[in-house]
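What follows is a structure written as structure tokens; I'll ask about it next.
Removed from the display is one protein chain of the complex; every other protein chain stays in position.
Every chain is named by a letter (A, B and C) in the order it is written, and numbering of its residues begins at 1.
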Amino acid sequence: MTTSSIPQINVGLIGGGFMGKAHSLAYAAMPMFFWPAPAIPVRHTIAEVNEGLARTAAERFGFQNSTGDWRRVIEDPNIHVVDIATPNNSHAEIAIAAAQAGKHILCEKPLAPTVAEAKAMLGAVRRAGVVHMVAFNYRRTPAVALARKYIEEGRIGRVLSFRGTYLQDWSADPSGPLSWRFQKDIAGSGTLGDIGTHVVDLARYLVGEISAVNAMMHTYIHERPLQSGGADKLGASDKNASGPKGKVDVDDEVLTLLRFENGAVGSLEATRNAWGRNNYITFEIHGTEGTIFFNYERRDELQVFFNSDPADARGLRTVYTGPAHPYGEGLWPIPALGIGYGETKIIEAYDFFRAVTEGTAVRPNFEDGYKTELIADAIVRSAQQRREVEVEPVTV
Amino acid sequence: MTTSSIPQINVGLIGGGFMGKAHSLAYAAMPMFFWPAPAIPVRHTIAEVNEGLARTAAERFGFQNSTGDWRRVIEDPNIHVVDIATPNNSHAEIAIAAAQAGKHILCEKPLAPTVAEAKAMLGAVRRAGVVHMVAFNYRRTPAVALARKYIEEGRIGRVLSFRGTYLQDWSADPSGPLSWRFQKDIAGSGTLGDIGTHVVDLARYLVGEISAVNAMMHTYIHERPLQSGGADKLGASDKNASGPKGKVDVDDEVLTLLRFENGAVGSLEATRNAWGRNNYITFEIHGTEGTIFFNYERRDELQVFFNSDPADARGLRTVYTGPAHPYGEGLWPIPALGIGYGETKIIEAYDFFRAVTEGTAVRPNFEDGYKTELIADAIVRSAQQRREVEVEPVTV
Amino acid sequence: MTTSSIPQINVGLIGGGFMGKAHSLAYAAMPMFFWPAPAIPVRHTIAEVNEGLARTAAERFGFQNSTGDWRRVIEDPNIHVVDIATPNNSHAEIAIAAAQAGKHILCEKPLAPTVAEAKAMLGAVRRAGVVHMVAFNYRRTPAVALARKYIEEGRIGRVLSFRGTYLQDWSADPSGPLSWRFQKDIAGSGTLGDIGTHVVDLARYLVGEISAVNAMMHTYIHERPLQSGGADKLGASDKNASGPKGKVDVDDEVLTLLRFENGAVGSLEATRNAWGRNNYITFEIHGTEGTIFFNYERRDELQVFFNSDPADARGLRTVYTGPAHPYGEGLWPIPALGIGYGETKIIEAYDFFRAVTEGTAVRPNFEDGYKTELIADAIVRSAQQRREVEVEPVTV
Partner (left out) sequence: MTTSSIPQINVGLIGGGFMGKAHSLAYAAMPMFFWPAPAIPVRHTIAEVNEGLARTAAERFGFQNSTGDWRRVIEDPNIHVVDIATPNNSHAEIAIAAAQAGKHILCEKPLAPTVAEAKAMLGAVRRAGVVHMVAFNYRRTPAVALARKYIEEGRIGRVLSFRGTYLQDWSADPSGPLSWRFQKDIAGSGTLGDIGTHVVDLARYLVGEISAVNAMMHTYIHERPLQSGGADKLGASDKNASGPKGKVDVDDEVLTLLRFENGAVGSLEATRNAWGRNNYITFEIHGTEGTIFFNYERRDELQVFFNSDPADARGLRTVYTGPAHPYGEGLWPIPALGIGYGETKIIEAYDFFRAVTEGTAVRPNFEDGYKTELIADAIVRSAQQRREVEVEPVTV
């Protein structure tokens, strides 16, 4: 019964896990929030590892069709957008196939477990001329977008330094199972790729390109119980904890200093072994005229200090994002009604579909994802060599 | 292509404003979060004040049909659930008609602007035997449900006192327009009905029945610019601020002491004139063995103190709700990914549809809504008489 | 070896408990902080209940002389200032004698356990023409003085409402002993006089005179173990907890609404039964142009919101007091080095000695102490009568 001129765009989603859920929510909710919407995403087909799982996922996530073979999504000429929400080591194969089929692509992060794959993916989407985005969704937190706005408008002056963290605790328990996230051949790296790259993305978004790093990496728990089932339940103790164990070959902690091209300096800490920290993505940015602090666990808020305030009334103020801030008109009518994880994905979908239908640029794209891999690669080399190393240049 | 045994339930939604958006999101998202879902809500028909608005709302919110006359929803035999998301003074007429038509009803809060209407609504749903719920959604914040769990399990002992607030600032600007929320004949009351009743509902949910109140009510801004358009944009300055003004005849602030049937005491403050407070719903509960504190602006968190902790390690701890807490298995896989406003409505829908399909009881229902009106009525009388007054009993 | 013109003022201190310690610290430290000092307080004589205790107190607190009879202090012509730091029921007798002897007086709070005594004390100091001060020291927290400055300068506009709390937990344990603080004949009242009056003083200081109150008072724990020793160790469990018990005849909790002469409204909660709250003196003040929030547990900080801030950067800012704020030049060289309890008493001494040597007015004085008793009296009557009652006028 659609009578408006808003285009309907058919989406094929590959992967029905936690990320599949988040993306499905975004497709359903985006036009509810941003209206007139750039497009009405149609949940056309969902792919899972077998037909049964796919059928259930379709009912749960509101898709019209399901398939046990992701190649059916690529081959379907009615599908305009391919959304890749699978483990890291399958991103490249799927994305390159989708690009060759002319699909626009939204790919979960990190882009790929290796620099080589990320580079190949960027080459593929460039050759195909399709829209491409990598889902570093935390850029889309309204408070993070507000931080970027303040910086771009010069309101904290020139950036001097950046300190970022991403701390979780779901892997602090040694009885947690050896899921794919602890296996280098699937995940590529551990904490670094899983969550550290989110901070790298935020640093690049807010401060600029990173030229060199100086890092330490550490594994705290060297073996874990072999997993009884296939699920990726973060942090749950495995029922087979007393059974056989397998080797963890990825990092539990990464610490690095950062040198930016524009002269700023900084640091980054990421670990999933920080008891009591849940999704503790924080950054503090010092500028010549002010300071910004953000903590995702209190993501409705951005703290900002302006040195131009009156001498007797200067302090970090806590701004609750709402209609007066980036994306606010589309979200909730007053601040603090509540930004959840879903909203970051709804905004991501909004920007992605604007790019698809309006031809606008969208970031972070596969080039950003590739650059992040180059930085992650430099961090690994630096930690091995115990010295500062430069980030390799883009060569696509 | 549904193959499972999960029932599809057709919903008719009346009202396409902010609340229509929130409810539509809940219908789309509920099965994505809670799986197997008690039902798949089908967005069947949406009603707005005219056909054009209704058609746009249908496209935006994903409804199959639209109508400019809410009675079409009531009359449609294919619709099982009527969802009332209109201004307060229309709730009774719609709800009573829906009950007579045998529809299950989800009604926005406050139930009605007068005690008499609330009573009539309760009578109607009781006679019809339908499922009924009033949308005091803040009960569904996981941290609030966790507070209730702690109290029920005796973990803070016997409750001694309750202090609740609901503070906003969108009406602090005197150039904000004279919307229906400032008009007694539509809204019934001002701050009290709009937001104060949410705290009353939380007090009843967490502590128990309120037997007497002792209140002050105050209007700070006595006239406001007549509204140029029909929209209910909270807090926006009106472009016609220099034009003609109309009289505000509702309260801007309500303060009351509370006496509970179980012997506990307490207080409540609600105002929409508190600069810098956005959706500052807080409660602090002192028990014989501990304390609970909650602030909705940081709704992922519940603070709790147990006097049984070791003497050198006692303090309010900040619990981030997640899979280990009420509703957590259905929400996000780790704490602090983020509970937003949407999640409270998604959980509300989940509990409502469980009641519809499984025959379980659901609270808060129309009796709760009616009791809340009796308490609001006592607050008004107490403020007029400047003395403690008892809450009238339920007489349905 | 003093060569400057700064006068030395001899102080006689009566009472060597917790308050004696705090005042002794203030006398020693005041010139170190505020220089040139208005006076050098000389710790001349300390009185305790017997000669032995007095001698130890003199050595500990740095006094030149000691006595087991407080009348010796009053009679000594070399003593200029009498400092009363004894239980409440002895304040009147000592203060009236000191006034008659022409001493300037600093008296601990509350001024007296009854209105009649407070009135007599005010009469006595007025007749004697001496400087008098009541030690509601929390006014002297720099952040509180800053709040007052903001309000006086109109920076949050006209005050609309005030919400104050004073929560502690040292009496939450029913095995805590029946000290004098739980006995009406010594303390006058319980929570109300002990800590509630501090909030009354802050409300008067920040907002203005209180014209009417509407209160509830409650006793949670009705009997306690008889005390084994004489000490006033707040909150410690008594070793004789299993022995005989005595009756508590004072309030554990007071809740009241407030009506101010200038039209503002407010509320106050005080209890010593709030687990996890230690010295939780808070106030929130809403004005037509902004909001102020203070929590003594984080006393270096004042939170303030100005509605004149840019639309995209409005929020409660956290101001750390320092050299740019009231009393800051005399305290520490940068903010957040740390304001402790001692600093509030050092500032109190500074203002008191300025009044003594420079003839400036000092507040809060005995009239303030008397007014606070009139308000406390109204709170008691209101709670008994369950209605709003007006505060009696000053009749000295």
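Just so we're on the same page, a contact is a pair of C-beta atoms (placed from the backbone, for glycine too) under 8 Å apart; a residue touches a chain by one contact, two chains touch by 3 or more.
Given the structure is predicted, the values throughout are model-derived calculations rather than measurements.
Of the options C:E75, C:E297 or C:E390, the residue whose C-beta touches the omitted chain is C:E297.
Across C:N78, C:N262, C:N278 or C:Q385, the residue that sits in touch with the chain not pictured is C:N278. Checked against the full complex, the one of A:N65, A:N137, A:S267 or A:N295 touching the unshown chain is A:S267. The missing chain lies against subunit A, touching residues 156, 160-161, 163, 165, 172-173, 214-216, 218, 220, 253, 255-257, 259, 265-267, 269, 271, 273-277, 284, 286-291, 305, 307, 314-316, 386-388.
Those residues of subunit C that touch the chain absent from the view are 1-4, 6, 18, 21, 24-25, 28-29, 31-33, 35, 37, 40, 55-56, 58-62, 64-66, 168, 170, 233-236, 278-280, 296-300, 320, 322, 332-344.
Across the interface with the omitted chain, subunit B contributes residues 146, 149-150, 155, 301, 304-306, 309, 311-320, 324-325.
We adopt the following convention: only the chains that are shown with their structure count from here on.
Remark: the per-chain Cα centre closest to the mean position of all protein Cα atoms belongs to B.
In this assembly, the C-alpha centroid of subunit A lies 33 Å from the C-alpha centroid of subunit B.
Contact of a single residue of subunit C with at least two other chains is seen at positions 305, 314-316.
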